[in-house]
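Removed from the display is one protein chain of the complex; every other protein chain stays in position.
Chain lettering (A and B) follows the sequence in which the chains are written, and residue indices restart at 1 in each chain.
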Amino acid sequence: MAYESYVLVCGGTACCSGGGTDVVEAFKKELDAQGLSGKVQVVVTGCLGFCEQGPIVKILPQGTFYVQVHEEDVKEIVAEHLVKGRVVQRLCYDPEQAKKLVAEANIPFYQKQYRIVLRNCGVIDPEKIEDYIARDGYKAIEKVLFEMTPEQVVEEMLKSGLRGRGGAGFPTGMKWKFAQQQPKGQKYMVCNADEGDPGAYMDRSTLEGDPHSILEAMTIAGYAIGASKGFIYIRAEYPLAIHRLEVAIGQARDLGLLGDDILGSGFSFDIELRFGAGAFVCGEETALLQSIEGNRGMPKPRPPFPAVKGLWGRPTVINNVETLANIPVIINKGADWFSKIGTATSKGTKVFALTGKVNNSGLIEVPMGTTLREIIFDIGGGIRGGHQFKAAQTGGPSGGIIPPQFLDTPIDYENLAKIGSIMGSGGLIVMDETDCVVDIAKFYLDFTVDESCGKCAPCRIGGRKLLNYLKKITDGRGTEDDIVQMQNISDAMCKASLCGLGQTASNPVRSTLRYFMDEYMEHIKDKKCRAGKCSKLIQYKIDPAKCKGCTLCARKCPAGAISGTVKNPHVIDQSKCIKCGQCELNCKFGAISHG
Amino acid sequence: MAKLTLEDLRRMRGEKQKAMEMRESSNKDVQVVVGMGTCGIAAGAKDTFTALVSAIDEKGLTNVLIRQTGCMGMCHSEPTVEVVVPGMPAVIYGHVDAATAREIVEKHIVGCELIEGKILDRPSIDIIKNG
Partner (left out) sequence: METPELITLEINGKSVTVPKGTTILNAAKAAHIKIPTLCYHPDLKAGASCGICVVRQLVPSRTEQGKWVPSPKLLRACCTEATAGMKILTHDPDIVQVRKTVLELILANHPSDCLQCPRSGSCELQAIAADFGIREIPFPKEVIHRDVDKSTPSIVLNPDKCIKCGRCAEVCQQMQNVWALEFIGRGEKTVMAPAAGVPLAESPCIKCGQCSAHCPVGAIYENDETAKVWAALRDPELTCLVQIAPAVRVALGEAFGMEPGALTTGKIYAALRMIGFDKVFDTNFSADVTIMEEGTEFIKRFTGGGTLPLLTSCCPAWTDWMEKYAPDFSENFSTAKSPQQMLSALAKSYWAEKNGIDHTKIHVTSIMPCTAKKYEISRDENMSATGTQDTDVVLTTRELARMIKAAGIDFNDLPEEKADDLLGAYTGAGTIFGVTGGVMEAALRTAYCLITGEAQPPSIDFKEVRGMEGVKTATIDIKGTKVNIAVAHQMGNVEKVIDQIREDRKNGVKPRYDFIEVMACRGGCIGGGGQPCLATDEVRAKRTAGIYTDDEKSVLRMSHLNPEVQALYKDYLGETGANGGEKAEHLLHTHYHKRDVYKFN
């Protein structure tokens, strides 16, 4: 027997400390008193994510969202809302919402989100084409094939203002237009699913959760530019996404939604999967095309651009997975609708993989123009473990670091570029004070040095030199001249590298130097790492006041670095210490610490 | 299945949409949706799925439709499971291990009671429909 109503009280740490537990007790007592215990269930939930406005109470099935609810408010809620069905306006998060009273709730995690790309993820069964069709799937292709000319489709893309979501942000409509304008003949449509940024998995989730949206989008693109063949270049490290795509392609072919004469329109288009082999550089479009052709994945100079001369010398459009996922919606709902979302220069939404030191890590999709603060603190639920926000990193190894002073920057392509980062593919890594910026720069350079294809000197050699300097600094052997050299090398790499990998590989260095120079100087001059991350700069110390001289640490030390006599304070020889931490771990008197 | 014409596709869409509406309004079926993206599977969603199926079998429930879906986005609390029981609000549970899966079947589906401490919430589907 179902209850009539459910009272969800947020049980997150913030709400609890704000009085949430008292609220729960008050509800249970009041409902008992009113004889409603059998009709209303009170449930404590996981963190609902709106921690600044806690304690949060949500009433279902109406979905009313009450904020800053205290013990004294409970009686009113029970009397007004649960008994009489009248929403308590003053406690509502959104007074407007009280008027709407929608059946489906807009929840905090999702509240600031606008799921266009991820519209079907988490809703449909990705291995059932009927699910996709029922949710307006393959409706856009009907419109395109039977009611629009290729030129009109391109116009619609241009009007929408959609920009490439792979990182470069090039207007999709323009790319399609270049290819469409090439003389008729064999043309190709390629989906770049070689998502390589560490920590980015937006494309993977889209392909796993809604593979048909990509197939439909590629077919639309093929029609617009005049291509009869499509390739999805997907990294081999995504077996589930590959499986779901294979199932989807099979289903689409069976129903004639891929192949000859789609839906009787006269337009034919088919898609083939091609797998990467573990090279990040193959996400760069010219290297990707080389890989499909069976050659070594090394970038080629542009111009000529792939839209003019791509796969096997033919006009080719390459779009990222996320870019493509937007296409069917733009066709169905119109470019005008799409262009109203976002900012003046960056239309639509962006999917971010919010990871790092946040409470609610996951995949989010927000309209362009949402601020970092909203993403990290509202949607993300703030910094884990009560730590302090230090910086956010966007754009993966090509991106930059964003310090607290820019938290209220509305996110779009231009704004991020201005502050020295890039949108990138959507990786958003949140850092707290226990993260060291020099270490982060080193992590990214380690990646790009390994992934550099080796063709051009600025990236191949410059990247390694940068990494060596960063290692030097984190090892405590850095000098001020190292900073000057790093800046010179970064400049040369940015201007003289052949492809985007090399051109942007120095961004983590450039942006950390720009905003955290003092932290670099601390490493260099004071041989100190304030985050406690760089192991060579950590020092273990024995507090003579607390040390009882039990000699346990000296016996545990694998390097023989601790000396002292029984019942006398012991001392650590820093030159021998290998920073393993065994002494601190074993000391029963808390006399050893590190920093 | 044969290749679709335009009319076939439209008919298929209409029929499936109608069936989904009917299911929602007729209060006939209970739906359990398990997030089976790679993050979910890595956290154990396949075990969760198996536990749900066996619990449903044990209880002899015949009106429960259990299916998979992609990533719901709340990767910090995988495995995630959405439960839609007619007459009750739809909720998403997080950190659903095999034990919680049994609890969901026993307490939520059979007992019509929400489970303490595990509710995350549900996706706001069809922003597109509404927006």
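The criterion applied here is as follows: a residue touches a chain if its C-beta (ideal position, glycine included) is under 8 Å from a C-beta of that chain, and two chains touch if they have at least 3 such contacts.
It should be emphasised that the depicted structure is a prediction, and the values quoted were computed from it without experimental measurement.
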Touching partners, among the displayed chains, of the absent chain: A
Residue of A:Val247, A:Ile419, A:Ala496 or A:Cys580 in touch with the missing chain, whole complex considered: A:Ala496
Contact partner of the left-out chain, one of A:Lys159, A:Arg274, A:Arg296 or A:His594: A:Arg296
Listed residues A:Cys453, A:Cys577 or A:Ile592, member touching the removed chain: A:Cys453
Sole residue of A:Lys75, A:Arg314 or A:Arg464 that reaches the chain not shown, by the stated touch rule: A:Arg464
Interface residues of chain A (partner: the chain not displayed): 279, 296, 298, 300-301, 303-304, 449-458, 460-465, 468, 485, 488-489, 491-492, 495-498
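In the analysis below, only the chains that are shown with their structure count from here on.
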Chain centre separation (chain A, chain B; CA means) in Å: 25
Interface residues, chain A side, partner chain B - complex: 1-3, 6, 8, 11, 41, 43-46, 48, 60-61, 63, 102, 104-110, 113-116, 118-127, 130-131, 133-134, 136, 138-139, 142, 146, 201, 204-206, 208-210, 238, 240-241, 254-257, 259, 263-265, 329, 333, 359-365
Interface residues, chain B side, partner chain A - complex: 1-6, 9-10, 12-13, 16-17, 20, 33, 35-39, 41, 67-77, 80, 82, 85-89, 91, 94-95, 112-128, 130-131
